[in-house]
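Every protein chain but one is kept in place in this view of the complex.
So, chain A:
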Amino acid sequence: MSILKLEGLSKSFGGLRALRDVTVEIPEREFFGIIGPNGAGKTTLFSVIAGQLGPTSGRVVFDGQDITGWSADKVAGAGLVRTFQLMRPFESMTVLDNVSIASHRRFRSTAKSRDHAAEVIERVGLSQYLNKMSGTLPTAGLKRLELARALALEPKILLLDEVLAGLVPTERAPIIDLLRDIHRDGVTVMFVEHIMAAVMALSERLLVMHEGAELTLGVPEDVVQDPRVVEAYLGEDF
């Protein structure tokens, strides 16, 4: 059964058509990769799905419910959670409190929400920063914080927008392992990423976007052979 259906999703910013008629069905527990050049509309797609932006036309069906036009908090509450490519920490708070804000959804008491948050923080490897103010984290730390907050909501489907960007290879490996764990635990993942090694290692299917539209969709090994993909995104060297 598909957990997420996108039916003819389009989004225009004035004259700019950032998304054009995207139609995709994502089965439960799939690891779904998305690549495409800068400005292809990947982040916009996430925003339209997760409710930060309303689509100009089209529908989003999540878990059998039409969630088109739902507010972002309602979508997150239903179990569809996204991270932000440009990190958005709560800067007046520690790392622990940033994550416990998300844990509060399940745990009313501050103490319990913090216990849960601490577990999640350990999982993403941020324990050493537990009581640091979130604003002081380096990029790699902020990326993990984005991931930790999303995980703390215990989503059914997780939309990850370039969580590996800005991480050096030694920092990537544990996050890639973690994503594999999360996926194995039963979470559906949509994964936007420029780092092809990770995309190839994790994705079960891969969507290539170009100028707001689907260029191609298929198993990663086939997709990267596609001459149009090579031309539009990967380049000859890949």
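Rule of thumb we're sticking to: contacts are C-beta pairs under 8 Å (C-beta built on N, C-alpha and C of every residue); 3 or more make two chains touch, one makes a residue touch a chain; residues count from 1.
Please note the rule applied: contacts and distances are computed from a predicted model.
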Name under which UniProt lists the unshown chain, selected from "Menaquinol-cytochrome c reductase iron-sulfur subunit", "2-oxoglutarate ferredoxin oxidoreductase subunit alpha", "Amino acid ABC transporter permease" or "Succinate dehydrogenase flavoprotein subunit": "Amino acid ABC transporter permease"
Contact partner of the left-out chain, one of A:R20, A:K42, A:K143 or A:K156: A:K156
Hidden-chain contact residue, picked from the options A:L6, A:A40 or A:A102: A:A102
Those residues of chain A which, in the complete complex, touch the missing chain: 50, 52, 71-74, 76-77, 79, 81-82, 84, 88-93, 96-97, 100-102, 104-105, 108, 110-111, 113-115, 118-120, 122-123, 127, 130-131, 149, 151, 153-154, 156, 181-182, 185-187
